[in-house]
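All protein chains of the complex are present and in place, except for one that has been dropped.
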Amino acid sequence: MSSELQVSVWRGAGEGRFVAYRVPRAVNQTVLDVVTYIQRKLDPSLAYRYACRVGMCGTCAMTVNGVARWTCRTHVSKVVRDDALEIAPLSNLPVIRDLATDMRGFFDKWAKAHGQFRGTKSRDDFAKIRPDDRQRTEIDAGIECIGCAVCYASCDVVTWRPDFLGPAALNRAWTLVNDARDVEQRERLRAVAGDAGCHACHTQASCTERCPKHLEPTRAIAGLKLMTAREAVRGRL
Amino acid sequence: MSAATQARLWYAQRVSAMVLALCVLVHLATLIYATRHGLTAAAILGRTRGSGLAALFYAIFVIACAVHVPIGLAKVFEEWLRWRGRIMAAVSLAIGAVILFLGMRAVYAVVIG
Partner (left out) sequence: MMRRNDFRARGHPSYWTFVVHRVSGIALAIFLPLHFLALSLALQGAGALDRFLKFTDLPLVKVSEWLLVTLLGLHLMGGIRLLLIEFGPWRGLRKGWIAAGGALGIVAGLAYALALIGPTP
């Protein structure tokens, strides 16, 4: 292992380019450590985001050597090639500046997919759902999403179709579609059907490959495809 | 095009895919066998001419193609060529019509002639 990394970092707002930095290598160094070193020691004007730095919040997601990752959980030793690293902001999101992207569109699509729970019951009259209930099991498989946008940034359909809701929003919609307590199911199914919704997915599965929490948006989208198509064919959509 | 229509088109494409899966398996086996035993007009037409089974099989095959191909190509037009809306729908419909017409004509040619 050489003592120095050649790090190429995307800089710029409207237009941008890669700028080279030399960063000393350290044992157990993460890509977030590298970015933080650059901003603190080499160029304080570098814009980037992080929060928990322990793999819980998803804020530090960036494109490392072309692949979307959580930089706090990406060891340099795992991804470095010929002592070089390329760090860029997440794809498919407008770049505010340098490594920081505008996440509003991502969360707007979450809302468009009816990604919020709507119930009518109270604590005096609550639904009794068994934990091994089939639908509950489906929900559990996808509920841990923290909205980091790695899947969204990895998806080519998001790139090709600007109105495609994307894997995270659809995954969340699937967890709610399976929630027996939710009362907005018809509106939700309508929102996630069609070419802006689940039917545009081509099972490229980059979302499932890249999700840092090992969720499977492809699974959720497959479930939505069949459910919404059946409702549409029955004229109930 | 409403989301419900898009959902129905997806479903039609998948159902036609299931039909085609069976047709293609049969067809692959047939064409490997036929090519092995010599491909002449007489050999082909000897098997298809006057055969009700061939007519039915290939007619179903053609209809499934006429549904499956345009819907699939429409996705390519939208995503790789950025065609949207009416133009894309019109071209896809035309492709479906062409496949249906040429396909049925080919079935007629080899069964009745």
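Lettered A and B in written order, each chain numbered from 1.
In the analysis below, a contact is a pair of C-beta atoms (placed from the backbone, for glycine too) under 8 Å apart; a residue touches a chain by one contact, two chains touch by 3 or more.
Keep in mind that this is a model prediction, so the values were computed, not measured.
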Original post:
For the full complex, which residue in B:Val24, B:Ile60 or B:Ala89 touches the chain that was left out?
Top reply: B:Val24
Original post:
Of the residues listed, B:Ala12, B:Leu45 or B:Ala89, which one is in contact with the missing chain?
Top reply: B:Leu45
**OP:** Could you list which residues of chain B touch the chain missing from the display?
**Re:** 14, 17-18, 20-21, 24-25, 28, 31-33, 35-42, 44-45, 65, 69, 72-73, 76, 95, 98-99, 102-103, 105-106, 108-110, 113
Original post:
Footprint of the hidden chain on chain A, which residues?
Top reply: 10, 13-16, 63, 65-68, 88-95, 153-154, 156, 159, 202-206, 208-209, 216, 218-219, 222-223, 225-226
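Here, only the chains that are shown with their structure count from here on.
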Original post:
How many angstrom between the C-alpha centroids of chain B and chain A?
Top reply: 39
**OP:** In the complex, go through chain B and note every residue touching chain A.
**Re:** 1-8, 10-11, 14, 75, 78-80
**OP:** Please give the residue numbers of chain A that touch chain B in the complex, ascending.
**Re:** 157, 160-161, 190, 193-197, 199-200, 202, 225, 228-233, 237
